[in-house]
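Below is one structure; the comments refer to it alone.
Note that one protein chain is taken out, while the other chains of the complex remain in position.
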Amino acid sequence: MSTFLGLPRHRSSTPEEGPLGPVPHADDPLRWGDPFPVAARRALDDAQMRRNLGHATSTIRDKRASVVGEVPDWEALRDTGSAVKGDVMARLPELLAQLEENVTARGGTVHWARDADEANAIVTRIARERAVDEIVKVKSMATQEIGLNEALAEAGIAAVETDLAELIVQLSEDMPSHILVPAIHRNREEIRRLFLARMEGAPDDLGDAPRELAEAARVHLRRKFLSARMAVSGANFGVADSGTLTVVESEGNGRMCLTLPETLVTVMGIEKVVPTFTDLEVFGQLLPRSSTGERMNPYTSLWTGVTPGDGPQDFHLILLDNGRTRALADDVGRAALHCIRCSACLNVCPVYERVGGHAYGSVYPGPIGAVLTPLLTGAGTEDAPHGDANASLPYASTLCGACFDACPVKIDIPSLLVHLRARDVDSRRERTVPTGWDGAMKAASWVMSDGARLGRAEKGTAALRVLAGRKGYVGTLPPPMSAWTASRDLPAPPRQSFRDWWADEHDGNDGDGAAEENA
Amino acid sequence: MRIALFATCVADAMFPGAPRATVRLLERLGHTVVFPESQACCGQMHVNTGYMDEALPVVRNHVQTFDPVLTGAWDAVVVPSGSCTGSIRHQQAMVARRAGDEDLATRAEAVSARTYELSELLVDVLGVTDVGAYFPHRVTYHPTCHSLRMLRVGDRPEALLRAVEGIDLVDLPQADGCCGFGGTFALKNAPTSSAMLDDKCDAVDSTAADVLVAGDRSCLLHIGGGLSRRGSATTTLHLAEVLASTREHPTPLSDAPRTRTRPVGGSR
Partner (left out) sequence: MSDARTQILGRAREALGADELDVPVPREYRVTGDLAPGSDDVVDLLVDRLVDYRATVHHATTPTVAETVAALIADARTVVVPTGLDVAWRADWVPEVLEDSREEPLDVATLDAAGAVVTAARVACADTGTILLDGEPDQGRRAITLVPDVHVCVLRADQVVHLLPEAIRMLAPHPARPITWISGPSATSDIELSRVEGVHGPRTLHVVIVR
C-alpha cells in the first residue's frame, strides 16, 4: 500500500473515458472513488443507469421471492447456514489446516497469501514457471478484490475474463457494480455497442437480443477455452473434511476453465471453508435461490486435488487473508465473513437500487459491501488512513432491514452497520477535533436524557413556528438543516407539546401520581 | 388495564396528535393511561448515528422512567411508534452492555418485554381489531420498515384499519419499500434519501388517498414533507389518530400537519 501522509485519501476519483462513457478507475479494488455521499450524488444523475438497475433488480427480486417461497424449510436452512458459518469462524485455524492437509494429500499444492500483493505474486510466479502468457479466468470476487488482472498485465500476462458480465466489464474498462452480475448497470443496447467496438469477431449485424449477445460471446471465447494452458478461479466453498473445492456458475465458462487447462490456480478467501462435504446440501439450496433466483444454477463443479486423467493435473490453492483476520478480530463484525456472495442483499436494497454499485467505491458494493469493505480495510480503526472514504460506507443505509430478511445466512447487516458507525465515531473521538455532529449529539444526549430538560427544549421550537408563519410549514432552513428542506417541507411545531397538554389535562397530576393513587 | 404511554420525543415535540389520540383510544376502550413525565427519548437517534456513549444516559433515563412496569405499577407500556419500540427491544440492552452496565441491560430487557407498539398492544394484548372507529375518508397505509421487519407487526395495522367504519382503504403500491428517511441518513445522504422519497410520494399520489397513515410519526414527517413540497393533496395522520376517530368525535383532516395545499385552519 502506498505511503500515507495524513491527507484525506481521495483516490484517483476522476472518471476516465471508456468505450461506454466515463468509468471509474481503481488503484485499490477495496478503496476507490469518493466518499459514498459524493459518489452517490453523482450516480443519481445517471438516469440510464438508474433505469437499468431498477429493471434488473426488480426482475431478480420477483424471481428470488418465488423460488424461496416454494421451499417449506427455508428458515431452517437459513438457521443451519448461519450456524455453520458461525462454527467455521470459531474453528477457522483448525479447519484451514484440515483443508490444506486434504488438498495436499490429493495432489494439490496449497499456498498462503497475507495480502493482495502476495497472492498476485504467487499466481504470477506459477504462470511464469510454466511460460504461460495468457490465462482464462472464472468470475471470482477474491481475484477482483486483489486486482489480479492488473497485476498479471504488469507482468506481461493477459487475463481473459470468461464470465459474460465480467467480460463486459473488462471490455468496457469498467469496474464491477454488482457481486453476481458485475455489468448489471449496462443494458442490452450498450452491450451491443461495446461488443461491436471491442470484441474480436463480433458480427457486423449483431442485434441487441440477449440470446444474440450471448452467442457472440460464446464464439469469441471458445477458441480461448480450447487452447488455454492455465486457468484461475475463485471458490464458493472449500470443504475441510475432504479437500473439495466448489465453483457455482451458469454459463459453462467455469467448467471450461476448471476442466480443460493443464494448470488450475484457485484463489480462495480463508472464510470460504466449510467443515464437511454434507454441508453442501445446505449451501447448495441457499445460494442459487438467493442469487440468480433459480432452483439451481446450471453448473456446479466439485473437485478435490488432482484426479489422474480427468481435468487439470497441476492444481494450486491460494488461501487469502487480505484483511479477513482483521475482520475476524471484531467480534461483532466477524459475522460479515459469513457472506456467501449471493448478492440478494444488493437486489433488495433501496439505496443500492438507486445509486448502483460504483458509489460504494469497492468491488463489494451494496449492504454487505458497506460492512465488509470497512471491516477488511480497517475503517474506523487505527489501520485506516485519516479521512478514509470507506468510513462513509456504514452510513450508506436507512437501516430498513430488507437485506437482513433476504440474507440466506442471516447476517444482521443493520446491526453491523450500526456497530461500524459506533466504531467510526469512537475512533474519531481520540483522533480529531469534534465535528458539528459530535457537538449536536452531545447536546441532544443531555436534553434527551431528562424529561424536564426535553420539556424546556420543546418550548424553544417557537422559533420554528415564527419561521413557518401563517403558511404553517417551513420551506427553507439554513445549513445543515438545508439538507432536509432541499426536498421536504417541515411542518410548524404545535403550539403545545404533548407533555404540556397532558399537564393541562391532568391539572398537575402526573401519571406517576395517578398510578400511586390507584395502586 | 393500566397502561403507561411512551409518547416518543418526536411526537411529544412535533406531533402531539398521535399520543393524544393514543390516550383517547385506549381510554375509550376502558383502560387507564398514565404518562410518566420523566420520559424523554429511547435513544434510537444516537444509537443509529453511532453515538453509543451519548445514547447511554438517554437509555438509562428511559429504563428508569418505565421501570415501575416491572413491579406492577402498570400492566404494559405502549409506544405509538414501530421504530422506537424496535430500538427499545433490540438496541437498549446492547447500549448498556457495551458500556459494561449489565444491571441496566437486564432491566432494559425486562422493560422491553412489557413494551408494545400500538397495533401489537391492541391486537395481541387487548385482543381487539375492531376498536369502534369511524373515519369516512380514502386512506392508504405505509408499513414502516421497522414495524415490518424489526417488530414483524405483519398485517395487524391493516386489520385494525379494515375494521374502521366508513374507511376507504386502498393499497399502496410497493408499500414495503423504504421511504428514505433513516434518521440522520436523510441529512448525511440527502440526495439518495430524496430519490427514495420521490418514489414513495409517486406511489402515494397514485392512490389518490386523502390520508397516508403509518404507525411512525417520524417516517410520516419525511413522507409528509415530501408530499407537501410537491403540493400533493394527500395529508398524513398517525394510525392512532384514525383509530381514535369516532362519529361523536371525528378526527378532522385539519389535525394533520399543514401543507402547501392546506393552509392554516383549512380542511378539505
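Worth pointing out:
Order of writing sets the labels: A and B. Residues in every chain begin at 1.
Here is the rule we use: a residue touches a chain if its C-beta (ideal position, glycine included) is under 8 Å from a C-beta of that chain, and two chains touch if they have at least 3 such contacts.
No experiment lies behind these values; they were computed from the predicted model shown.
Counted over the whole complex, the shown chains touched by the missing one are A.
Among A:Thr325, A:Thr381, A:Thr461 or A:Gln496, only A:Thr325 touches the chain left out of the display. Although one chain is not drawn, the whole complex shows that of A:Ile157, A:Ile270 or A:Ala379 it is A:Ile270 that touches it.
Contact with the chain not shown here comes from a single listed residue; of A:Gln170, A:Thr244 or A:Ser392, that residue is A:Thr244. Interface note for the absent chain: among A:Asn120, A:Ser233, A:Gln285 or A:Ser392, the touching residue is A:Gln285. The residue from A:Pro93, A:Gly201, A:Gly436 or A:Pro478 that touches the chain not shown here is A:Pro93.
Interface note: of A:Val38, A:Met296 or A:Val332, the residue touching the hidden chain in the full complex is A:Met296. Across the interface with the omitted chain, chain A contributes residues 52, 55-57, 59-60, 63, 72-73, 76-77, 79-80, 83-84, 86-87, 89-90, 92-93, 96-97, 106, 111-114, 118, 162-165, 168, 181, 183-184, 187-188, 191, 210-211, 213-215, 217-218, 221-222, 225-226, 239, 241-244, 250-253, 255-256, 258-260, 270, 277-278, 280-282, 284-285, 288, 292, 294-305, 307-311, 319, 321, 325-326, 328-329, 331, 334.
By definition in this document, only the chains that are shown with their structure count from here on.
Centroids built from CA atoms put chain B at 32 Å from chain A.
Of all the residues in chain B, the ones that touch chain A in their complex are 2, 4-5, 7, 9, 11-17, 19-20, 32-41, 43, 45-55, 57-58, 60-61, 65, 68, 73-74, 90-91, 98, 145-146, 148-150, 176-178, 180-198, 221-222, 224-226, 228-229, 257-260, 262-264. Across the complex, chain B is touched by residues 36-37, 40-41, 44, 350-351, 354-355, 394-402, 404-405, 415, 418, 420-426, 437, 441-442, 444-455, 457-458, 461, 468, 470-473, 475, 480-481, 483-484, 486-494, 496-499, 501-503, 506, 510-512, 514-515, 518-519 of chain A.
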